[in-house]
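The complex appears here without one of its protein chains, the remainder shown in place.
For reference, chains read A and B in written order, and residue numbers begin at 1 within each chain.
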Amino acid sequence: MKSRMIAPLAVVALTASLAACSTGDDALTPADADALADEEVTLHVAIDEGLEEEAVEAFETRAAEFTEEHPNITVEAQEYTWTGTTFAADLAGGTLPTVFTVPFTDGRGLIERQQIADISALVAELPYAGQFNETVAAAGQSADGAQWAVPVAAYGQGIHYNRALFAEAGLDPDAPPTTWEEVREAADTISEETGQTGLGMMTSSNTGGWILTTLVYAMGGRAEAVEGDEVTATIDTPEYQEALEYLHAMRWEDDSMGDEFLYDWATSHADFGAGKIGMMISGGGDYGNLITQNAMNPDDYGVTVLPLEGDDAAVLGGGTLAAVDAKATPAEQAAAVEWIDFYYMGKLTTQEGAVADAEALTAQDQPVGAPILPVFDQETYDQSQEWIADLINVPLEQFAPYSDRIYDQPLAAEPPAATQDLYATLDPVVQAVLTDESADIDTLLADAEQQVQTLIDRG
Amino acid sequence: MSGPTTGRATGQMIDRGIVSDADLRRPGVRRGVRAVHAGLLVALVVVGLGPILWLAKAAITPTQDTLRAPIEVFPNGTDWANLAVAWTRFDIDLHFFNTLWLALGSWAVQLLIAVTGGYVLSVLRPVYARVLSALVLSTLFVPAVVLLVPLYLTVLDVPVANVSLINTFWAVWLPAGANAFNVLLVARFFDGLPREVFEAAKVDGAGPFRLGWSIVLPMSRPIIGVVSVFAFITAWKDFLWPLLVLRDPAVQPLSVRLPALQDYVELDVLLAALAISTVIPIAIFLVFQRLFLSGAGLSGAVKG
Partner (left out) sequence: MADTTVSLAVRSAPPAPSQAPPGGPRGGRVAAWIRRGGLSTLVIALPMLLCFGLFSWFPIARAVVMSFQFTNLVTAPEFVGLENFTYVLSDPLLPVAVRNTFYFAVLALLFGYPIPLLAAVAMSEVRRARGLFAALAYLPVVVPPVVAVLLWKTFYSGADTGVFNTIAGWFGAGPFPWLQHPDWAMPSLVLEATWAAAGGTVIIYLAALTSVPPELYDAAEVDGAGIWRKIWHVTLPQLRPVLFITLILQIIGTSQVFTEPYLFTGGGPANSTTTILLMIYNYAFGGRGDYGAATALSLMLAVVLAILSAIYFRTTRRWSTT
């Protein structure tokens, strides 16, 4: 695809220093790591942006516990939240924390381009290394199956809803809609009765394509077809058509989607937390964000599964990987894996870690025990929930419509090739349908399919 | 800056304009002119001052009132706590001082480069001055946008020094200095100074340093004022470049931090933060009004 030419020496010298940040060829071995175990090291770890003070304190409690165990490591928290539109700049600028998180969608590409450190040898030493759910583990593996990044959370898409708005609109908060037709009716009722947005739709910073594809999966479609090495974009399809027409009808016939059509992840969650949105499709694990960053009243929160309709309908699933900066020194890499094991995995794998994490959170009135999808098997997950059963402070019964059914729903991974590009290309399509009544869905989809194919091919 | 420069731009005292005194003696004209002026004043107050007053009001109004009845004035009382929350939770003071610090540093670097550069090109005129001057001039034709990516990569790994300036103020200060416009502006000014003075000083044995420090610099006050206003205002308004190179919230100026905050804060607190961020530049403007307005007038003659 790209013609290779021998670059003049000067140019190589000029740019070589930029390229010399990959450590892919000399991965750290456990023996090396042991030798480094006592080295003094400062570790920059990611902490969510915009946390309330209490949440920061809970984090600091955990960090203090960690440094007690590892006196040679100094932990410094650095504000970081993955955002599609700024991540590349952070990555290029070397301004990421040493340990950071990325969505499943980005794992493969980062590993292929060696933009994160190869910590697979250290990860393999972790006691639970072999127990990951296979599809989940695959998101953080290189082509040869080495675990470069650690899956720390998984989610299946769901419908978050506001119980207060449901009640105000005369709907039963305990019986959320179970078909797409019912979702549409509920949205209509909410917007009629309460004046708030019935169904809030994210459309910006790649989220438009993400949620649209969620709808498509739930209606039986897929975004890409893989045959051997050939990846074909399958966007100009009846399912995409159906999903967009569904949105079009809600927007223009019912007018039940409010008056903000440029939501991204953060702004939609802010408005949902503020009680301005009746229903919103997003990842099932968003409760913590809504409570700790967006001050939502926990009593108002509800969540249910997506209706699955049509053959092969599935829940779009995703998750979070913990990864280590490619430029991290061996000592930092070793410390980073310790941190991942302690902070992200400890609460899932050990009773001690689970309880300590839950205690730190409850002490600061932070949510504990919101149901998510297991990164291991169901049993390990149930076990971890049991350990902290006494400390759970989230209203579990409000999660029931989701947690009772999500584990039985077929889960499907996100489109494998150029995922974020695919989502980004579909953003304007969703925006067009929601902001322009006469948007030509056929042309939009045909164009988008072609563009996505170009991006898949450009690599 | 000295008086006449500012007076020229704001035009406090002019002999006459389009309408003559004779015109004004005709009642129809007088009434017409008055009406135009009254209308203009009302329009300026509504358009210029209105949004800022609204922001001041909204800063101390609860979110729900701002959303439901944005034009009403305090339908349900005020909420002064917004200001305190905005100030404490978002470290407005930190980001304000970052902004100020960035602007001051950029100003200092730009001034140093502009004055030394202008001095070399216009007064000292070494043999290589023509080439240098052409090289500097040529960068004027290269818009900032072309430099966005390569300059970013340069700041990531500065040639020779091999350091990354990312997340340091230097990443903003140093590139700000490479401003051909300032250099040429100062050089033009020096061109207009009497060369006999320099020659006389040289005869008296003054080297380039003494000549610059004791003769040229004292004569450059007016142009330093002009460059300062440009430099400071540009640095204060900068958004894209600091967004790229200052990723760590602790060093971000208000312009970069405020958009990041809008995702996490309630509307009333955000508006309070916006109001606080606006008060200071407005205060500075009111104090240095003449300087600003004359600078803006000049900028029309030379720059955008």
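Just so it is clear, contacts are C-beta pairs under 8 Å (C-beta built on N, C-alpha and C of every residue); 3 or more make two chains touch, one makes a residue touch a chain.
Just so we're clear, the structure is a prediction, and the values are computed from it rather than from any experiment.
J.: Identify the residue among A:V75, A:L122, A:A439 or A:I456 that touches the chain left out of the display.
T.: In the complete complex, the chain left out is touched by residue A:A439.
J.: Thinking of the whole complex, not just what is shown, which of B:F90, B:Y119 or B:Y264 touches the missing chain?
T.: Considering all chains, including the one not shown, the answer is B:Y119.
J.: List the subunit A residues touching the unshown chain?
T.: 2-5, 7, 11-12, 14-16, 18-19, 21-22, 84-89, 91-92, 113-115, 203-206, 259-262, 264, 326, 420-421, 424, 427-429, 431-432, 434-436, 439, 447, 450-451, 455, 458
Definition applied: only the chains that are shown with their structure count from here on.
J.: Could you work out how far the Cα centre of subunit A sits from that of subunit B, in whole Å?
T.: Roughly 41 Å separates the two chain centres.
J.: Mind pulling up the subunit A residues that touch subunit B in the complex?
T.: Residue list for subunit A touching subunit B: 14, 17-18, 49-50, 53, 78-79, 89-90, 92-95, 266-267, 270, 274, 293-295.
J.: Quick check: in the complex, which residue numbers of subunit B touch subunit A?
T.: 63, 89, 152-153, 156-157, 159, 162, 164, 166-167, 244-245, 247-249, 260-266
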